[in-house]
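Below you'll find the structure I mean.
Complex shown without one protein chain; remaining protein chains in place.
And now, chain A:
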Amino acid sequence: MALSGENRPYLDHSMADYNFAYLDEQTKRMIRRAILKGLAIPGYQVPFASREMPMPYGWGTGGVQVTAAALTPDDTLKVIDQGADDTTNAVSIRKFFEKTAGVATTEETGQASVIQTRHRIPEEDLREDQILVYQVPIPEPLRFLEPSEVETRKMHSLEEYGLMHVKLYEDISRHGAIATAYAYPVKVEGRYVMDPSPIPKFDNPKMEMAAIQLFGAGREQRIYAVPPHTQVVSLDFDDYPFEASKADAPCDLCGAEDSYLDEVIMDDAGTRMFVCSDTDYCTGRRKAGHIGAQGTAFEEDAA
């Protein structure tokens, strides 16, 4: 049920005309139908009529529309960009839903019921009562080698995926290894080959998760989905097996050995530091008393 204007405390006057979560109910129903179809056919790209959103394409309009259709007033929303809650993109999308839906928001992965993400999967295992919404720039994994949409659709429908391996072959012949580090193609439930959006391949194994995963591409007008506990296999060669690689170092702030790291340059002298890209995960570990090589105890740091 949509809340009335009076019940939405965060709503300023200019937003008062909008429906709950900005989109009108008919549009949300259309998007929900696409989501349900996507869940019924894991990895299949469902066309949908993408709407104009009050933000430019490339700012996650696909993800925003999927989130808008998935949100209920009781939800708690978390928005991350490259793992961080405090980047411009994440902040502006979070504010957008605070304003238009009046939902609670959080930075804590465990507290969120809906998480919209760009380029990362949270480190903390997600649960069955959570939904992860990905922002997708290019949904078609075959696009790189086959520009024709008619032809790629046919390839999907006939399961002709040899071309995906041509891409990996080219990678190895040029770089000596599969150099694809982001948007690493996967096969879902032994059927559809899917672009997991530009997450690092480190995150690929996490896609076999308990939560629902929804993918929205605004400009390309596609929605696809992976239901809970679905098989997701990263493509590879027998003699060049898939590896979920990351920087071979622990986090300098919290000492985590198992999290995906960003390399940060600290000063003009080029001093480097590895830190968790998932800021909530890092903070949580530091709160729990873990300290990395260049880290300090959490209370001190916050002061």
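Throughout what follows, contacts are C-beta pairs under 8 Å (C-beta built on N, C-alpha and C of every residue); 3 or more make two chains touch, one makes a residue touch a chain; residues count from 1.
By definition in this document, contacts and distances are computed from a predicted model.
Undergrad: The chain that is not shown, which UniProt protein name from "Putative phosphonates utilization ATP-binding protein PhnK", "Quinol oxidase subunit 1", "Acetolactate synthase small subunit" or "Carbon-monoxide dehydrogenase large subunit" does it carry?
TA: So the chain that does not appear here would be "Putative phosphonates utilization ATP-binding protein PhnK", according to UniProt.
Undergrad: For a quick check of understanding: of A:A40, A:L145 or A:A210, which residue touches the chain that isn't displayed?
TA: Hidden-chain contact among the options goes to A:L145.
Undergrad: Which one touches the absent chain: A:D74, A:D129, A:D239 or A:D267?
TA: Going through A:D74, A:D129, A:D239 or A:D267 one by one, A:D239 is the residue touching the chain not shown.
Undergrad: With the missing chain put back, one of A:M55, A:I172 or A:I291 would touch it. Which one?
TA: Considering all chains, including the one not shown, the answer is A:I172.
Undergrad: One chain is left out of this view; which of A:E98, A:E160 or A:E189 touches it in the full complex?
TA: Considering all chains, including the one not shown, the answer is A:E160.
Undergrad: List the residues of chain A that touch the chain left out of this view.
TA: Listed in rising order, the touching residues are 145, 158, 160, 162-163, 165-166, 169-170, 172-174, 237-240.
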